[in-house]
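Taken from a larger complex, these chains appear in their original positions, while the remainder are omitted.
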Amino acid sequence: MIALFTDFGLAGPYTGQMLAVLHQTAPEATTISLFADAPPGQPKPAAYLLAAYAAWFPTGTVFLCVVDPGVGGARRAVVASADDRLYVGPDNGLFDLVLRRAADARLWEITWRPPSLSASFHGRDLFAPVAARLAKGETLSALARPDAEHFERGWPDDLAEIVYIDHYGNALTGLRGSQVPTPARLVAGGRSIAPAATFSAVPPGTAFWYVNANGLLEIAVNRGRANEVLGLAVGSPITIDS
Amino acid sequence: MIALFTDFGLAGPYTGQMLAVLHQTAPEATTISLFADAPPGQPKPAAYLLAAYAAWFPTGTVFLCVVDPGVGGARRAVVASADDRLYVGPDNGLFDLVLRRAADARLWEITWRPPSLSASFHGRDLFAPVAARLAKGETLSALARPDAEHFERGWPDDLAEIVYIDHYGNALTGLRGSQVPTPARLVAGGRSIAPAATFSAVPPGTAFWYVNANGLLEIAVNRGRANEVLGLAVGSPITIDS
């Protein structure tokens, strides 16, 4: 299985062109879009999202990850191998949390090059062909050199910021529920917010937080949009009021 | 074939995580997204949309339906069996119109439970595994108990409201064309609207109504957005001016 994690949006030609490459190179592979709307051009919040959601996929999954504001510049192309999953994409911190949380982690620099490489669409020209080859069973060592130097960016283990606003207006944080004492209150958008077990446990219009189905602390409003009620966006800071 | 009917939006991780479950459990099944933007958290208009669009799919289709504002609360998980199609989802009225319009209808309560059930994402943890098992050919009686009590919500046979605004700004109603006399005028957004056979039959900028390709009465504006021109949204009332 190949899982896509990008900031392309679902519309437009970008995902479709990558899918065409994947299909031509690895016709047997199943491709699933995990996120097409990761924070645009922001590898830091995207790294916390990816680490929380990728862990839920079966081992053997190849993640094709494109949040790549430095495309065409000097940033390297890498594969992170972490706990029997592979992550293909730019070396801009996107895989830092995946690597840090894995028991077994290794960073590879992609050495494979396509016959023709555009300056602006490495997702199609470089990352998708490599992901498809890995999904087909080609060995990493045929495509990349191991033990690439890893530049530690010093990002925290958990990020006390909003990292994603979903379709319902729920605000996902970069904090894992397991790292926060459950009776704690959060402060977000200038408001103190108590935990609740589920939407229907609070009155309509009330903000609450809970640990979502992928382990992230998430802020919601029963029958409302938390981002609008609390004025939250990707990057808004959260504090734990314990 | 498994058809998805949700209010998840296409972006974000929710549909992708359900697709991963479907693929792992029923790799041979083809999955198609019918609606990913059903009215968010509103089972009533969604029920009229579902009934109109599901009837068009081939018999044997399994519909995985998640418009589920009560997730985590006391609402039951059900399968509606109606005219050789199966509908898996929450028991909140979403299947009321499908059941009422079927010649052969039966409601089942899902008894199967996953090893681990999140409080907020029954689509992934409960409904998708059940839909995949049904698509693979497992019997309903292995997953659910028949003749679940059906709470009639007293919703009308046709809903004189807007139930969906599409990408073009066209406003779909919950009224079936077959139930409305064709020369009738409608009143919507304070304006009286005449029928027309097709877009090009009226001048640009003119509102008209017609029976859409799935049998619902729909309000459109030639080369314009009916929702903006007429001030319509999901829930706006319609009256028939006959």
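The letters A and B name the chains in turn, as written, and every chain counts its residues from 1.
Operating definition for what follows: a residue touches a chain if its C-beta (ideal position, glycine included) is under 8 Å from a C-beta of that chain, and two chains touch if they have at least 3 such contacts.
Just so it is clear, the structure is predicted and the values come from calculations on it, not from any experiment.
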Per this structure file, total copies of the shared sequence (2 shown): 3
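The criterion applied here is as follows: only the chains that are shown with their structure count from here on.
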Between chain A and chain B, centroid-to-centroid distance (C-alpha), Å: 30
Residue numbers on chain A that touch chain B, as the complex places them: 1, 3, 9-10, 30, 32-37, 53, 56-58, 164, 166-168, 197-201, 210, 212-214, 223
Chain B residues touching chain A - in the complex, by the definition given at the top: 7-17, 19-20, 23-24, 27, 40-41, 69-73, 118-121, 124-125
